[in-house]
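Omission of a single protein chain aside, the complex is shown with its protein chains in their original locations.
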Amino acid sequence: MSDKLLKVQNLKIGATVYPPGEKPHDIEIVHGVSFEVEKGKVLGLIGESGAGKSTIGLASMAYGRGGVKITGGEVWVNGRDILKTTNSDVRALRGGEVTYVSQSAAASFNPAKKIMDQVTEAAILQGKFSKKEAERRAVELFRKLGLPDPENIGNRYPHQVSGGQLQRCMTALALCPEPDLVVFDEPTTALDVTTQIDVLMAIKEAIRDTGVAALYITHDLAVVAQVSDDILVLKMGDMVEYGSVDQIINNPQEEYTKALVSVRSIEHAEKTPTPEPVLKVQNITARYKGTNFDVLKNINVELHPGQTLAVVGESGSGKSTLARVITGLLPQSNGSVHFAGRDMSKDLGGRSKEDLRELQMIYQMADVAMNPRQTVGTIIGRPLEFYFGLRGAEKRKRIVELLDEIEMGEGFIDRYPAELSGGQKQRVCIARALAAKPKMIICDEVTSALDPLVADGILKLLLDLQKIEDVAYLFITHDLATVKAIADSIAVMYQGEVVRYGGKTDVLSPPFDDYTDLLLSSVPEMKLGWLEEVIANRKMESAGN
Amino acid sequence: MRLPIAALIGLIFTFAYFFVAIFAPWIAPYGMAEVVSRDVWLPPSSEFLLGTDNLGRDLLSRMIYGGRTTIFIATAATILSFTTGSILGFLAAVLGGWADQAMSRFVDLIMSIPSLIFALVVLSVMPVTVPVLIVVMGLLDSTRVYRLARAVAVDINVMDYVEAAKLRGEGRGWIIFREILPNALSPLIAEMGLRFIFMVLFVSTLSFLGLGVQPPQADWGGIVKENADGIVYGIGAALYPAVAIATLAISVNLVADWILNRTTSLKGGRG
Partner (left out) sequence: MSLLLKLLAQRIALGLLLLFLVSILIFSGTIILPGDVAQQILGQSATPEALANMRRDLGLNDPPIQRYFNWLGGVLQGDLGTSLTSGKDIAESIGKRLGNTLFLAFWAAIISVPLAILLGLIAVRYRERWPDKLISAVTLASISVPEFLIAYVAIFFVSVRLRWAPSVTTINDSMSLGEKLHTISIPIAVLTLVVLAHMMRMTRAAILNVMQSAYIETAELKGLRMFTIIWKHAFPNSIAPVVNVVMLNLAYLVVGVVVIEVVFTYPGMGQFLVDHVSKRDIPVVQACGLIFAAVYIGLNMFADIVSIVANPRLRHPK
């Protein structure tokens, strides 16, 4: 017991829920979890949303966020049960022995104080260092973490540095008081793929240099495989599997773990282009009203019937703007959009009903893509009424057919969106798009907000439906793993331009342009030691740092 | 849908008030301005349940008829304020552009003057009759409803499901009535309750200052004014309207709170 830094025994956590129209009541969200962390080791906590990983991470500091309460079990840190100590003991523990790095550094920094003050605050208050020593230590950490101008960056305010830099400042904040254990709560989830790699490497090196132990919480198994020694797989508050990183990645035992490890390994053979494209985008240049720079510069891509063109890029690349131009929500300043053999009017108002029917769109956030006051039946039924004049029994029959196609049944017709799960909501949106019998569907980051396994389900469904309905997809995403699974052709976008375009195999084979190289190498692979390889091969400075 | 106790009580009292207001002539024991006694400021008795007022009239009847006047004016003004404010607010949100700018700046201008002051200025030149009161109060308050309706509509307008409807090719009518309105109803109805309370307070204040309902017509604010002199003699006749107004206001407040809480949970997790 005494050489284990952190020992969690049968931890139980509860919360109060407020379901609409009912009385609030208490439920248990973590059902007896046990694990250990030794000095200098990293334990990865992995699971989908609702697994309880953040809650458990915070519990190791005897903290419950937002009304969550620890209801049972023991948490031993350095030989004492922190769930049973006094308040002042707990306060001494936090910021001293155990520190925390949150998911969103931007929100976690006080906007009214300088960075240096906040980074050194805990170290000074815990009495471990004097102000001068703490500041010296902070500058040293800034340098180790690869921050620009480490001597002076502490004098800035949080809003004056970028997201990736702020995340590293938060890591410095956690390491400054020389803690025994750091809880990393999804530290890179909110960052761009290319930034994520640098921050991940910085964290890994910092852990190695300082010999600190860590809990690394994330939903991305590939990421956690890069930094952990051991992994604990969680699902809905239960332990699924617990073992060394080698065992979990290379020899998973449980079904759930196997599913997580094999995520995005969907195979999809590339199709050859047909003679006539269903969508032809030529020389499109566009800008937003009131700005003086082009968001899209001379875009040229094609999409063939029944196939998928994946448009890949990070935030700010212009991929979503391209969708807006194609649908007519943003008129282009130059160039043309040619769809289903006709020239499309720039403006939504100038398009015919047929134009609008044949081009459908599915959104990233299914919650807000559906009117919360309409039933599933109304949502799917409206395009049937509007485009085909279907009514009554005929309409209902078609709705049921569509519900079957999306693998949900007739029983969902009278449900409201709020009653559905994330995956189900997105399926209803897919059914709504299909109801119009379109030639092409624009999928705007449709799986980005979903858990990996649910996202896989949606991708499989989309591929199946493509075969049945012969519909083309313009698939917008920032996730290269998805692209490999679903695309026939790929366009890589960077800062408003297409930097690489062609068939899937061509685009994904070397030689690469600098940006595509950076992008491809930034996607974490389910392979031990991958991170070190990447950093060794880095050629280009990623933008945004 | 379960009704919490507070909302139930609020609903019951609100209905009771409106019931009495509508059926006043059949409920009040005496006439609105009927002098029933030679003695002014009689204490409550079995004959006159609240006693008599400063002119020897039955105070209970005055209060009942007063409630009728006050509630009638407040309701009419609220309806006017609400229809004007919501329609213009929605239009501003959906039309956007210069129409939105023009209307919003104008509303800002009117709201730069406190309502009471504005009302006083206008009432110094207009005849003080009930229709004038309703129009002045209603139009002044419509500015607040405009702001709320516009904000709610703008919030909803940027939702993806509204964009999806636009992309489908739906006309403006469908978008306003089938997409925006159903989602805007709850916060608006809750606000309607609050505006009603404000109207009750407003018309009472104006009547108290002598610029609202004119005697002998009964009105809660007027009743206070008439009986105010009795206060220094320890006569509490002028305080009855306080209880009446407070009960009505709190009841409507409880109902409005309940409606507001229902909305946020129906959206399924979105605040």
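Chains: A and B, in written order; residue numbering restarts at 1 for each.
Operating definition for what follows: a contact is a pair of C-beta atoms (placed from the backbone, for glycine too) under 8 Å apart; a residue touches a chain by one contact, two chains touch by 3 or more.
Remember, predicted model here, so these are calculated numbers, not experimental data.
S.K.: Out of B:87, B:103 or B:250, which touches the unshown chain?
M.R.: B:250
S.K.: Of the residues B:3, B:16, B:95 or B:109, I need the one that contacts the missing chain.
M.R.: B:109
S.K.: Taking the full complex into account, find the residue in B:51, B:169 or B:241 that is in contact with the omitted chain.
M.R.: For the chain that is not drawn, the touching residue is B:241.
S.K.: Could I get the residues of chain A that touch the absent chain, sorted low to high?
M.R.: With respect to the unshown chain, the touching residues of chain A are 61, 63, 65, 90-96, 99-100, 102, 104, 107-113, 118, 121-122, 125-126, 157, 159-160.
S.K.: Tell me, which residues in chain B touch the chain that this view leaves out?
M.R.: Contacting residues on chain B, toward the hidden partner: 108-110, 112-118, 120-127, 197, 201, 204-205, 208-211, 221, 224, 228, 231-234, 236, 238-239, 241-242, 245-246, 249-250, 253.
Note that in this section only the chains that are shown with their structure count from here on.
S.K.: For chain A and chain B, let me know how many angstrom lie between their CA-based centres, rounded off.
M.R.: That gives a centre separation of 48 Å.
S.K.: Which of the residues in chain B end up touching chain A in this complex?
M.R.: These residues of chain B touch chain A: 1-2, 159-161, 163-164, 166-170, 179, 182-183, 262, 265-270.
S.K.: Over in the complex, which chain A residues touch chain B? Could you list them?
M.R.: 18-23, 327, 329, 348, 351, 353, 356-357, 360-361, 363, 365, 367-373, 382-383, 386, 416-419, 432, 436
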